[in-house]
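Report on the structure given below.
Of the protein chains in this complex, one is absent; all others appear in place.
A and B are the chain letters, set down in written order, and residue numbers restart from 1 in every chain.
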Amino acid sequence: MLNQIFVKPFVDMVSAPDFLLQVVWEGLVSGVLYALIALGFVLIYKSSRIFNFAQGIMVVFAALTLVGLHENGVPALLALPLTLVVMYLLAMAIERVVLRPLVNQPDIILFMATIGITLFLVGFGELIFGGENKVMITEQLGIPTGSYTFEPWGGLLILEQKDITAVIGAIVLVLALLLFLNRSKMGRAIRALGDDHQAALSVGISLSTIWVLVWFIAGIIALATGIVWGARAGVSFALEVIAYKALPVLMLGGLESVSGAIIGGLMIGILEKLFEIYWGQPLMGGNTETWFAFVLALFVLLFRPQGLFGERIIERV
Amino acid sequence: MIKLTRMAAMATVLAVGTAMYSPAAFAQDSIYVPNLSYRTGPFAATGIPLMNGQRDYVMMLNARDGGVGGVKLDYDECETGYSTEKGVECYEKTKDKAVVTQPWSTGITLQVLPKTNVDKIPILAPGYGFSPMADGKIFQWAFNPPAGYWDAASMILEYLSGGDMASLKGKKIAFLHLDHPYGKEPIPLFEAMAKKYGFTFLPIPVGLKEMQNQSAQWLQIRRERPDNVIMWGWGAMNAGAITEAVKTKYPMDKFIGIWWSGSDDDMLTVGEAGKGYKSISWSQPQPDSQAMADIKKYVIDAGNSLVENPDVDTKKVFYQRGIVISMILVEGIKAAQEHFGVKAVNAEQVRWGLENLDMNAETLAALGATGMVPPFKTSCGNHTGHSGAWMLEWDGAKFVPVSDLLQADQSAIEPLIEQKAKEYAEANAPWPVNNDCKE
Partner (left out) sequence: MLYRTAGQFKTSYKADHALFPVRQDAVLLWIIVFLAVVVFPLTASEFTFQALLIPVLIYSLAALGLNILTGYAGQLSLGTAAFMGVGAYATYKLITIFPEMNLLAAILLSGFFSAAVGAAFGLPSLRIKGFYLAIATLAAQFFLVWLFEKWAWLYNYNASGAIQVPNIDFFGIRVAGPTAKSIVQYYFVLGVVALMTALSINLTRGRIGRIWKAVRDMDIAAELVGINLMKAKLLAFAVSSYICGVAGALFVFLWRGAAEPNLFDIPLSFRILFIAIIGGLGSVMGNFLGALLIVALPVVINTIPDALGLDIGAAPLEHINTMIVGGLIIFFLIVEPLGLARLWQIIREKFIIWPFPH
């Protein structure tokens, strides 16, 4: 038994390095997606202290809008900006209808409100787009669909072009976002709001403008996630569950740290895949990915309550 | 103040109204056939075409013949979203006047199975549900014609072996399944067969949350290098698995799915790349049949169908399977009408009808449905009919049959059905058994 836990998995890893590489790559790609979703959470949390549970459904909603527009005859490259317009309208509607009346309510109330948004969007989305599994318009958007095959150490390593595109796209998106947050005026305003609400308000930062903006950025991230994930497995409401995968990333990386979300996402993506393949499947009947990330994050939190990159919380009476 | 009082008043009315609510009384000028549909949720992709087919066939009969035997069919859907909880709620809601219950998910079937004994309503679960339901002596109220999951498992293995089961010896067969009662159904039979014929059986579960992200499962398949992969998937899981199979370059012709994993819509995601994928099926699309022509004439052209693109969607396997399912139900109703000489049959009479189904070649021809389903016959001891099935293959654009009618090895299935049915009855003692049935 001990041998199976502590020795055999590592022997397996070394004896088939190409397979190990493939596992790590798969984990990395999932990790990028987790990081993207987590990033949506972090942005909103940082600027408004709202734990936005609706990020998952926003991914589905954005992807469905894109595909739905295309199905109705809108060319792909026009559907993309149109979808962004829809996401902007959604951000505005959420700010006006939900957030504004709930300013200053306790965290848990706002959290519940985002679950309300989730339910509403699920119903609304299914009513408009129907519940069928849809095909992401990968080719029309110019995303390559082939794959590269390598043979390291006489083995086999398959890298999908769309996964590579996803990774590159995510990196570009994150860099653009960091640049925006750190260099632009609006970006600074967002960060200021995150640091101290009242101080930010008193120097003339408009709360509602920033909130709309932040939800819109979250919408852009959602669309990017939706395209990438949809290209892998089709677009349907079952996608919504991937929101849960971002939660342990948030625990690990800290609710307020952009870099935490990214590093946490990648870490969880890779580690859960390694654990599933080398320990979960042989020893525990598989499907450990549902909980591994949570348990890992739990252990980390026991030692670092603010997460790996979160800001230290100082409490005063 | 006024606002608050009004709200309070509304709340009270709502509360009292709900407490007093009970389904309205009904008139006996129609036969009520509810369907516990799932057009929403993660499994909607599988559900929608099936429900459309079921609905359109009944609509066609109502429009063409004025129903069955002169009585209109009142087809009604109660949406479950494949959730067991909603399903039971729907069952309770419809059972007062329903002549049949069509639960659709294995989970809901298991839940309502014991209740139907008490409420005396037949369950019709064509090609799904609980395999031991075939034993009509014990499961008096449950029917899963024309073939059960264990039939499917046996036929798939037979197809893989090319007729000689001994050739499976030493092979490794992976079983990719939904981690849900449905996906676990065939495992006992596979295990028994593995022991008997000496192949390695490797179950690979896919969690409900992993349906769209099966990279771990397919990495495992890559590592284990099984000779064949058999899939028991539902809804979004099918498309997920086929995409991953294409990605990992698993040879498509070694990949076989159950009949619920053979939906055209799932394959369209991969298109050409899915060429060679197979699915066993007890139904086959016959777009040129008389039944289809009538549906087009009376329902689709009349604008009464919910199908989005009639030209394409009505040719798909799942839509036409939905038609067959309604056909089986209607034949049961017909048989009951003839036997009892009553027009508006009740649930108990429909039970008799489903137990005495005879879907032979002539009946099918008369229905204009030749080749849509293999001929089969049910009896009091055999609630499945074990019709056999065809192997369909994806040719890049549609499913085409690639085998003759396959038959399951009943000598392996029967003892298992008997054993599991008995176990079930014992675990739920006292369980009513039909001792009059002498088969």
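Assume a residue touches a chain if its C-beta (ideal position, glycine included) is under 8 Å from a C-beta of that chain, and two chains touch if they have at least 3 such contacts.
Keep in mind it's a predicted model, so treat the numbers as computed, not measured.
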{"item": "Which displayed chains the unshown chain touches", "value": "A, B"}
{"item": "Absent-chain contact - pick from A:37, A:90, A:122 or A:239", "value": "A:122"}
{"item": "Selected residue (touches chain absent from view) among B:185, B:265 or B:409", "value": "B:185"}
{"item": "Residue, one of A:107, A:139 or A:195, that touches the chain absent here", "value": "A:107"}
{"item": "Chain not shown: contacting residue from B:85, B:272, B:338 or B:362", "value": "B:85"}
{"item": "Contact set of chain A toward the excluded chain (per top definition)", "value": "51, 97-98, 101-102, 105-109, 111-113, 115-124, 126-127, 131, 244, 247-248, 250-251, 255, 284-285, 287-288, 290-291, 294-295, 297-298, 301-302, 305, 307, 315-317"}
{"item": "Residues in chain B touching the chain absent from view", "value": "1, 4-5, 7-8, 14-15, 17-24, 37, 39-40, 76-79, 81, 84-85, 88-89, 92-93, 95-96, 106-107, 110-111, 114-115, 117-118, 130, 179-181, 184-185, 187-188, 205, 207-208, 306, 420, 424, 427-430"}
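Going forward, only the chains that are shown with their structure count from here on.
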{"item": "For the chain B and chain A complex, residues of the former touching the latter", "value": "39-42, 44-45, 47-48, 179, 204-213, 215-217, 219-220, 222-223, 235-236, 239-240, 243, 247-249, 265-266, 268-269, 308"}
{"item": "Interfacial residue positions of chain A with respect to chain B in the complex", "value": "16, 19, 22-23, 26, 29-30, 126, 130-133, 135, 147, 158, 160, 229, 232-234, 236-239, 241-242, 244, 273, 276-277, 280-281, 285-287, 289-290"}
